[in-house]
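Following: one structure in structure tokens, then a few remarks.
The complex is shown incomplete by one protein chain, all other protein chains being positioned as in the whole.
Entry: chain A
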Amino acid sequence: MAAPVYPAWVTRWVSGRWRQKKRPPVIRPMRPLVLANKVANRREQAGGELPAPGRQRPPPRGETAGDGGWGGGGRASPCGVDLPPVGPPASSPGAVPPLSCGFTLGRVPVVSGLGRVPARKRLVLCRAAEGKGLSTCITEMSVMMACWKQNDFNDTACAEEIRVFYDCVAKAEKERKDQNEEDTLSPRGNLTSSKVNKLLRRFPQITRYPLTLIHRKEQ
């Protein structure tokens, strides 16, 4: 006799894989990406490049700069800030390459389109990136490394590049020391907390006025 043909659910049940949650993926129709389509159409009219669709939420309030947060060539960052371009990812096989802001939220990579990160976390992460300064002497370092690659890491052959790199590093160090010394506002318009504390200690805020003064004001 031929092998009995059981209905599909019977074989599924018997194999035990259903109970182990090995179920086939459910394919649902995609939500209409209204914002992405609007932006894409806008960009097509303008003639610029299309940003990646997939952002289904409006950019966070108060962080947009220029034209609705998509300004600037290169990468669209939710903070509207031009983040430095990231080079090619590391050669290690299993590593997640750093993307737009260059960091991951836990083990979930932060994608440019930011489909996975909730809005309030995006704000926090980008603020953290803004808070620190930019790294210096990257070009000199890359030139030196290119020279190393060509000359098999021989220092005598690359002496000129190494000297240039050292000069750049010394200059950056001096600049940083001068910047820390002076009492002016940083490029973002605030002082360091220690300076603010010292100033407030010298010129404290008067919260309690003497009674005589108050009476005189009321008159």
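Here is the rule we use: a contact is a pair of C-beta atoms (placed from the backbone, for glycine too) under 8 Å apart; a residue touches a chain by one contact, two chains touch by 3 or more; residues count from 1.
Note that contacts and distances are computed from a predicted model.
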Name per UniProt, for the chain absent here [options: "Auxin-responsive protein", "Small ribosomal subunit protein uS7m", "Importin subunit alpha-1" or "GPI-anchor transamidase"]:
"Small ribosomal subunit protein uS7m"
Just one of A:Lys149, A:Lys174 or A:Lys198 touches the chain that is missing; which is it?
A:Lys149
Name every residue on chain A in touch with the hidden partner chain.
84, 86-91, 96-98, 102-107, 110, 125, 132-135, 137-138, 141-142, 144-145, 148-149, 153, 155-156, 162, 165, 169, 176
